[in-house]
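All protein chains of the complex are present and in place, except for one that has been dropped.
By letter and in written order, the chains are A, B and C; residue numbering begins at 1 in each of them.
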Amino acid sequence: MTRLSGGLIDRSRSLNFTFDGRKLAGHPGDTLASALLANDVRLMGRSFKYHRPRGLIAAGSEEPNALVELRGGARQEPNTRATVAELFDGLDARSQNRIGSLRFDLLGVNDLLSPFFAAGFYYKTFMWPKAFWEKLYEPAIRRAAGLGSLSMQADPDPYDKGFLHCDLLVIGGGAAGLAAAQAAARSGARVILADEDFRLGGRLLAETHLLDDAPAAGWVSGVEEELASLPNLRIMRRTTVFGAFDHGIYGAVERVADHLPEPGDKPRQTLWRITAKRAILAAGAVERHIPFANNDRPGIMLAGAMRAFANRWAVSPAARVAIFTNNDDGHRTAIDLAAKGVDIAGVIDSRDNVTTMGSYPIFAGGVVSDAKGRLGLTKIEVTQNGRSQWIECGALGVSGGWNPNLHLASHHRGRPVWDEALQSFVPAKDGPPGLIVAGAANGQGSTAAALRSGAEAAVQALGELGITGALPDLPQAEDVVSKPHALWHVPGKGRAWVDFQNDVTVKDIKLAHQENMRPVEHLKRWTTLGMATDQGKTANVTALAIMSELTGKPIPETGTTIFRPPYSGVSLSVLGGGNTAGHFRPRRLTPTHHWAEAQGAVFVEVGPWMRAQYFPRPGETHWRQTVDREVLATREGVGICDVTTLGKVDVQGADAGEFLNRLYCNGMKTLKTGMVRYGLMLREDGIAWDDGTCARLAEDHYVVTTTTAQAGPVYRHMEFARQCLWPEMDVQLISTTDAWAQVSVAGPNARRLLERIVDEGVDISNEAFPFMACKGLTICGGLRARLFRISFSGELAYEVAVPTRYGNALMQRLIEIGADLGATPYGTEALGALRIEKGHAAGNELNGQTSPQMLGMGRMVSTKKDSIGAVMSRREGLAADTRRLVGLQPVDSAQPVLAGMHLFTDSAAQNTETDQGWITSACYSPHVGSAIGLGFLARGDERMGEVITGANPLDQQQVALRVVSPHFVDPDGGRLRD
Amino acid sequence: MHFSGFRVIKEALTGHKGWKPLWRNPEPQSSYDYIIVGGGGHGLATAYYLARTFGQARIAVLEKGWLGQGNIGRNTTIIRSNYMLPGNEPFYEFSMKLWEGLEQEFNFNAMISQRGVLNLCHTDAQRDAFRRRGNAMLLAGADAELLDAAGVRAMAPFLNFDNARFPIKGGLLQRRGGTARHDGVAWGYARGADMRGVDLIQNCEVTGFRIEGGRIQGVETSRGYIGAKKVGVAVAGSTGRVMAMAGMRLPIESHVLQAFVTEGLKPVIPGVITFGAGHFYVSQSDKGGLVFGGDIDGYNSYAQRGNLPVIEDVAEGGMALMPMIGRARLLRVWGGIMDMSMDGSPIIDHTHVEGLYLNAGWCYGGFKATPASGYAFAHLLARDAPHDTAKGYRLDRFARGYVIDEKGVGAAPNLH
Amino acid sequence: MLIPHPLLGLRDAQEFTYLGDARLIDRPDGMAEGAEAAFAEYVYLRDNPAGVHRELWFHEQGDRSWLIVTRDTVTHEILGAELARNVALAANGGEA
Partner (left out) sequence: MTDLTPITALGASAPADQHFGPLRISENADMALASLALRRTADMPAPMGLELPAPGKWSQGQGVAAFWTGPDQWMIEAETRAAEDFAAELASHAPGCSITEQTDAWTVFEIASDRGDAPIRALMEKLVNIDTGSFGPGSATRTGLHHLSVFLVRRAEDRLAVMTMRSMARDLWHVLQETARRLKGEPA
């Protein structure tokens, strides 16, 4: 088909593209769909179930048939509607969902078997033999199903997120939207005009209407020019507002670079979260078709789409076309195409007593009852007064009336209401608050009504915000309201499609009725109606009407249909907004990260942090060698570890002591200034939640630590206690986690090493600075620091804190000047082994299911004061729980001990009932000389010395374990106090 | 009517004239022995097992809308029995065994597909917890395998093994886990119950309980009063408002969970995969859509719709885990109301009102429990004693300190 | 959603962390008679209304205030927000 005259395409330039490998050309301004039509391509896809050959039915994003794969390699993109793919030079498009070529799809055999594939058939068969479902039936179904294909490669393009705020968001840039934007922008309000198309104008671009006696395109560009000049208005083309969320928040996707071969410096798409005080939905209307036998032949399309292709893109799907309509609007297509020289075979109008509105033949009171042409329409059967005749034509435009495009208006689940006069659903009044629907989306479909309602909606919306707006002078425009005759389908024997993509026919709806799947949701789910990529935009209302015919109930009683976001498909890439791969979440780096990197440390993810896991030295071939060395160096010399990741909270105020007393289950008020105490925090349900230390720096000043994992939640909880539970207390909180670099210096040589860095006059002798002491001091020539004598390893140990920027240098200094003392950096692996050897509980034990009793800390929960969780920790069920933390050591030291093993008295009869506990943490202990573990064991505290079985059925392992004290190292704590 | 391939062929050749309604549309009778409030999955399964297994008669299911309109019709269709705690695992494994024979039993293809459920781990601590859990599963008679990173890669090479923020260290695989066609499950139970004489009454909303002398007499409904000897309530997200009519405050909050499906795609994902360092789980339906979900929105809601931050969060999780899905498009997002309990585990118990029973607190894991929940609730209703696998699901476990807190987050319903 | 912060105006709900029922500010006295029953109710039982709900939100990515927000759980409409500290002070008989 050669191009028609006119149109909004730039004929001065050609764009080359390929479709299924064929080299074709179009023009700037074309979509892939219009360019294909211009190259005589009517067959563009295959349907989902029957693999029927299909062409376009629409010209917009609601298109259900012409879905294609675009681009290649990692940029391959399935299921793009040809109608919204903007043509660019080099575009590579392919048809999809076929085996073989598009013309000879092997799966077309499904169409021949269609009697067996009626609605819901698969619920009734494929059950025998049972094993065949996964092995045979399902794989075959899965291979045949699906539409396009993914490349299986990571998307290489960049994506952005962004946030916009405005007084008024206008969704849709057609007549209503432009009028609204103009009225609003002139008032000075902050306005965003978003339109999914690459060109503003909406339906005005598809029509030949005159505005003030001039082509509409002129008015559109005038308004566009004015809007572009206003700083308070932002025009967003290629932007689909896809969802209406709470409180005036709208999700939108801007396709920044989809019309380019590659995005280059730009993001391919941007996800915008738009917070709008008010919004106007001016999304127009979607035309509906009229099912008749074989109404899915390529070349049969919506009449309005046919008109849009002719007027905007200067192309007709065929040289000779016919129109089937139940309303006046269909005639416009005939008139416009005839004016462009297309041969009109006739207008078949279901209404009696209609006459031609031009020079084309009219078939009043007629219907199209069948169509021929498997790969492209060749003729239609027209039935009029009981007589049928075949008429040759290459395309048929069908107009069954228009459905307001109320998608977004129903995102808050407000039910649309039936408008008998318009024979369509219009938006409910209980739509998203702040959203006004205007124009054809609200059933005001004439150009004049759309312009007027758009402008009025803007003035109303602004008025609600206290902004005075005025109605602009609107151009004179046609004001014809086209009321369709209620013809919902053409009765007949053949299959008549209602939902094209999913192959739901009138017969399927009848079958659903027959099988009592009548509620609209049952109808949809039984037949898959409305589940296709257009979400039923082109099918649901028609299906409801047919069901209403079958039940004899009026349409609104039969049901309504609402939509869920998104309005049209949104790529997962853009929803992810580019926060992928390594940037999925931030990486918190410790103050000594830089130094550790230089040492060749291996890092590990610990919650949001990256921590040094171990520091391999040349010659060490296995991580265990490294870790064992680090553990022994700490036990024998001195080990140094960055422990900054522990949460640190500064607690000040006159009531700080009392406050902490209520937060921790043990007492904190009695702690002396200059001392530190271990603290256990319970949840209000009595379960151990977090532990750490409280250091009292002054009468009214504490610093408490939390575990790395719970730093955020504990801080939130402390604020809750401060603001909501005990607001009368004088307490101030602030996190200081990042302010201080904190390193642990542990081992028999720890004090000797620290003595080398503390400034003159600072006494850290055992007497002056005993176990659990803390103080502020200066080190390294006047650097302010804090020193805490606390130990996680069981060794003589300190933690020293300095302003974070000095942490890296401090670590370096300690290692350098401690060389003769055996100063060795250690990572999280050695840290873990050291604490398991000492029997300190950590995350694996404090997993949110552990009572203080289980940890052996039941007596720490003070009964003399009220503290969070104290009461509930004494509940019957917690008191009756006999599981206790124990140490476990293999009887045969060569045997493994694994966290996650379950504990049994012996290897017989192991099941849920006989289960006695599990191993929480395990490691190889260089100190013990075997693997060791910590675990919770029923009556564990009474079973020291007993040999039990550790079972790991996952690997068929059974290990004889001796129950021992959890303190493998220095059970009396002598080293700590030395 | 018996469904079979033969029947499908016969009907195809005779113009589908012989298909009968899947169930009747009965008028409510004046009284029943058993009334089940809630025509969702659990309610329908309860009625089915009451009639089929426990031989009870005169049963009605009252549904305020259409059968299967609750969470059975809006979930991500995953079935699995990969729990850790002794209070849970035997129950979910019982459910899994019921799933395995279900379609043949109720003569309806619910497309139960045991293509495997793979939970990924990203830290040593997670792997330790998986070992504990996997062993608990095996000890309860379920199946489990602990995979290392290479094992995961062999199964799912399309995951991000190159530059992930949280590298995959391994996974816990349950091969018998998988998916089922959610609506099919509801319809299978509904049809099975109807065939056994259960009255399935749609558009019948319970508006009150008639309680006299501490005993249930019946229910007030939008279609009039209906008497009953026993009433079982299985209304998921509506539990709070329904049980308030019996004067109960419960350890339950209603929250919205969003679920997602992409446009259809040729097969890419073999079974169910869950991310361990973000909120994302995914499978691919037989129709080709990627069906996925993440976290609940986190605030109390009865709105059956959620908000954008969670949509973005879930997409980020998906993109971080399997960046090859980026060019797929989200087709639809919807929301369901979850009855989030205070310990993340359900309640199947009697109440303080004699003859009034409660089945609730399924959080967002109710779908996989459908068969066992129905069975255990039917057992409780028929025998006035809890089923062996559901003994821990008592209402007084909270006050007494016997919570079943699989996640270990305590009395924070929005975190379970 | 947007939360009307009493000091900062409308702020996106994503800045907040949700806790739940505002009754959580009415913590029972742990030393009182019958504390265990009172705590069982406090910790576990909820009205869970379909309708107006007073609930606690923490402005985590903001000023670290706990707010009591009154919100309809069916429509998500927000009817008001107060600083929880002021509410708690008033309830405890102190100044607001």
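Following the convention adopted for this analysis, contacts are C-beta pairs under 8 Å (C-beta built on N, C-alpha and C of every residue); 3 or more make two chains touch, one makes a residue touch a chain.
These numbers were taken from a predicted model, which means no experiment stands behind them.
J.: If the full complex is used, which shown chains touch the chain that is missing here?
T.: A, C
J.: Please identify which residue in A:S151, A:T383, A:Q613 or A:T804 touches the non-displayed chain.
T.: Touching the chain that is not displayed is residue A:T804.
J.: Of the listed residues A:L205, A:V256 or A:L754, which contacts the missing chain in the full complex?
T.: Once the missing chain is taken into account, the touching residue is A:V256.
J.: Can you work out which residue in A:E464, A:E557, A:E699 or A:D738 touches the chain that's missing from view?
T.: In the complete complex, the chain left out is touched by residue A:D738.
J.: Which residue numbers on chain C touch the omitted chain?
T.: 7-9, 12, 14-15, 60-65, 83, 85
J.: For chain A, which positions touch the chain that isn't shown here?
T.: 158, 160-165, 190, 256, 264-267, 270, 273, 275, 579, 583, 585-590, 593-594, 609, 644, 650, 652-654, 701, 729-730, 732, 734-741, 779-784, 802-806, 808-810, 813
By definition in this document, only the chains that are shown with their structure count from here on.
J.: Just the number, please: Cα centre separation of chain A and chain C in whole Å.
T.: Chain centres of chain A and chain C, defined by C-alpha means, are spaced 28 Å apart.
J.: I'd like to verify one number: the distance from the centre of chain A to the centre of chain B, where each centre is the average of its C-alpha atoms, in whole angstrom.
T.: Roughly 22 Å separates the two chain centres.
J.: Two or more other chains touching the same residue: where does that happen in chain B?
T.: Residue numbers touching two or more other chains: 303, 307, 399, 411.
J.: By the touch rule stated above, which residues of chain A touch at least two different other chains?
T.: Touching at least two other chains: 245-246, 249, 273, 412, 684-685, 872, 875.
J.: Across the complex, what residues on chain A touch chain C?
T.: Listed in rising order, the residues are 245-249, 273, 275, 412, 433, 684-685, 712, 716, 719-720, 723-725, 727-728, 865-867, 870-872, 874-875.
J.: If you look only at chain B, which of its residues touch chain A in the complex?
T.: Against chain A, chain B makes touches at 3-5, 7-9, 11-13, 16, 19-25, 65-69, 73, 86, 89-90, 101, 103-104, 107-115, 122-123, 125, 127-136, 138-141, 144-146, 158, 160, 162-167, 181, 183-184, 187-188, 202, 262-268, 277-278, 284, 286-288, 303-305, 307-308, 311-312, 315-320, 323-334, 397, 399-403, 405, 407-411.
J.: Can you list the chain C residues touching chain B in their complex?
T.: My answer: residues 1, 13-14, 18-21, 36-37, 40-41, 43-50, 53, 55, 71, 73-76.
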